[in-house]
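This is the structure I want to talk about, given as structure tokens.
And then subunit A:
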Amino acid sequence: ACSGGSDDEGSGDSGSDDAGTEEGTDEGTDEGEEGDSEAAEGEDGLYSIEDFSTDKTNEGEAIEGGTLQYGLVTDTAFEGTLNWNFYSGTYDAEILGWFGESLLSNDDKYRYTNDGAATYEVSDDNRTFTFTIKDNVNWHDGEPVTAEDWAFSFEVIGDPEYTGVRYGADFTNIEGMEAYNAGEADSISGIEVVDEKTLKITYIKASPSLLTGGIWPYAMPKHIFGDIPVAEMDSSPEVRENPIGFGPFKVESIVPGESVTMVKNEDYWQGEPKLDGVTVKVVNPSTVVQAFETGEVDAVDSFPADQYPDNADMSNVEFLGMIDLAYTYIGFKLGTWDSENAEVVMDDSKKMSDVNLRRAMWYAVDNDAVGKNFYNGLRWNATTLIPPSHPEYHDETIETPTYDPEEAKRILDEAGYVDTNGDGMRENPEGEELVINFASMSGGDTAEPLANYYIQSWNAVGLDVQLLDGRLQEFNTFYDRVGQSGEDDPAVDIYQGAWGVGYDVNPQGLYGHKALFNFPRYESEENTALLEDGVSEESFDVEHRKQVYSDWQKLMVEEIPVFPTLYRSLLAPVNNRVQNYSIAVDFNALHEIAVTEEEPIAAE
Partner candidate 1 sequence: MSEKLLEIKNLKTSFRIKDDYYAAVDDVTLTLNKNEVLGIVGESGSGKSALAFSVMGLHNRAKIEGNILFKDQDIANISPAKLNKLRGDDMAMIFQDPLTALNPLMIVGDQISETLLLHKKNMSQKQRKDRVISLLDQVGIPYPEHVYNQFPHELSGGMRQRVIIAIAIANQPELLIADEPTTALDVTIQAQILDLIKDLKDDMNTGIILITHDLGVVAEMADRVAVMYAGQIVEIADVHTLFENPLHPYTRSLLNSVPNTQEGQDKLHVIQGIVPSLSKLPREGCRFAARMPWIDESVHEENPVLHEIKPGHFVRCTCHKHFYFPDESKEDSNHGVS
Partner candidate 2 sequence: METTDVKMDETTQGVTKSPSGARIFWREIVRDKLALISLIFLVLITAFVYGISLILDQKEIVTVDLFAIHQPPSEEFWLGTDYGGRDIFGQLIIGTRNSLSIGILVTLMTGVIGVVYGLISGYFGGHVDNIMMRILDFFLILPFLMVVIVFVAIVPKYSVFTFSLIMTAFLWMGIARLIRSKVLQEKELDYAQASKTLGSSNIKIMFTQVLPNITSLIIVTMTLNLAANIGLESGLSFLGFGFPESTPSLGTLLSYATNPQTLEYRWWIWVPAAVLILLLMLAVRNVGEALKRAADARQRRG
Partner candidate 3 sequence: MGFLEVEDLKVYFPIKGGLFNRTLGNIKAVDGVSFSIEQGKTYGLVGESGSGKTTTGRAIIGLNDITSGKVLFEGKDLTSKKSKTASVRKDIQMIFQDPYSSLNPKKRVLDIVAEPIRNFEKLSKQEEKKRVQELLEMVGLSPESILKYPHEFSGGQRQRIGVARAIALKPKLIIADEPVSALDVSVQAQVLNFMQDIQKELNLTYLFISHDLGVVKHMCDEIGIMYKGRYVEQGTKQDIFENPQHIYTKRLVAAIPDIDPRHRAEQKQFREDVQREYEQSYNDYFDSEGLAYGLQSVSDTHLVALPEKG
């Protein structure tokens, strides 16, 4: 079951690094403040995500046709692996979203619905799903999308020669998948093509996570890919040059790495799109504002939040916004990774093993002030490890430490962390020097001051925290040292990281005791039990699941293997000529998008 990462649906995260859902502690989304208005306006320099809508308002009269200019904000080229089974970059996913639709749509609680191109039924034991693809769903070349195509998609990913990275727990949970993957079976026993439009999939273990992104919803046209060896698919022209799907738009031409021109798919199953077409092109983050002002783009995949305050009143766009599926956090190294058994091993002799120390460090930092001053309120103090982007499960009632340096000092004093040698910094209870090494990642404008701010705050309560090596770590180095390869660098005591969370609320992938990405290397029986319970059959009962995750959130606040620092918001400006546009998670009507003017409106 998936958790932790953001989903696979086109909404991808806003990271400047494309692969994966790790959120740079900061990348791309930076602070800003009304530089010249602080004194007079006081609080006015602050924004709140609650004031933003996810839907574009435009009362105007739509014109016939028109072409939407859609920007991918990045300073690199997009890869152009335009197939759901093989893509690895978020920009490719973004492009795929326009033409290669998912068979299953979801609601605002991220659960699959029956409104999409396919409908589903679940068996009583919650293990078997029967999908029916709607009749009028056809590939761009006119061929119908069949159950066979969908099954083919699973076969490709399960193929031993498969070159992508999708193959994982979501697939091994299908009956017979592992045998197929090992080459022991010719077909996947758990996948059955019932008839042309009906597919049946049987999972080994039932889990509520299956319904929030756990089922692979993308078909692959077998009539096109059937003859291509799996190992060569990712570099085939069918993926790179003439990709097809059954979405509202179809690819007309591609300038590799730069832009994709799409025209409407008149045969679209939800009806003919209103736009004539969409042009997706790369826009450099440092010029994105100008691109909006001049009307070069109508909308973008993500907008650097730090540029918002200076441009909040841009006349020709409306800023849409929502709570991001992500949080920033401080992690404490509490153990190591046992590669042999692929599990976390706690180690009580670690510098950070004392929970009081961790709690004191939480009390010592003023995340509220960070959110207000660095991010103009567009990021705010985080409380638990399930962010408010999942309102069902986010437990607002949990009390968490908030900025209180005196309390921090008190806790430290009590726990025996006192300054015994008079250098102004506390020693550990044994009286030895305590130097805490803090790893933080470079990239993004606020990375450095933010890290320094935390260090200053901890210094202020008498903890000698130092930046690891005296500098921020470059992306690869950071994750290498924090432990993405399983070998944790013992020099790292604490670190600042960020996670994007998926549609599925299950945090097992990040905090499970078998999870490599459990960087704090924290485990406990209670934790394991709760996480297991969250994906058990009982948890198909939402109330039960809520309770489980509420308990887990509380546990995390008590144990503090990590503490969340900030929640984030996601902003997206849209040109005022655009209609029916939305960034909501359940928005599934790209064909409805229309424009009210021939050309994008330029700023005054």
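Per the selection procedure, all candidates are chains of the complex that A comes from, given by their letters.
The working rule: contacts are C-beta pairs under 8 Å (C-beta built on N, C-alpha and C of every residue); 3 or more make two chains touch, one makes a residue touch a chain; residues count from 1.
Given the structure is predicted, the values throughout are model-derived calculations rather than measurements.
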item	value
Of 1, 2 or 3, the one touching subunit A somewhere in this complex	2
Touch list for subunit A against partner candidate 2, complex	30-33, 35-36, 38, 286-287, 289-290, 306-307, 310, 366, 369-370, 373-374, 442-443, 445-446, 448-450, 452-453, 456, 467, 469-472, 474, 476-477
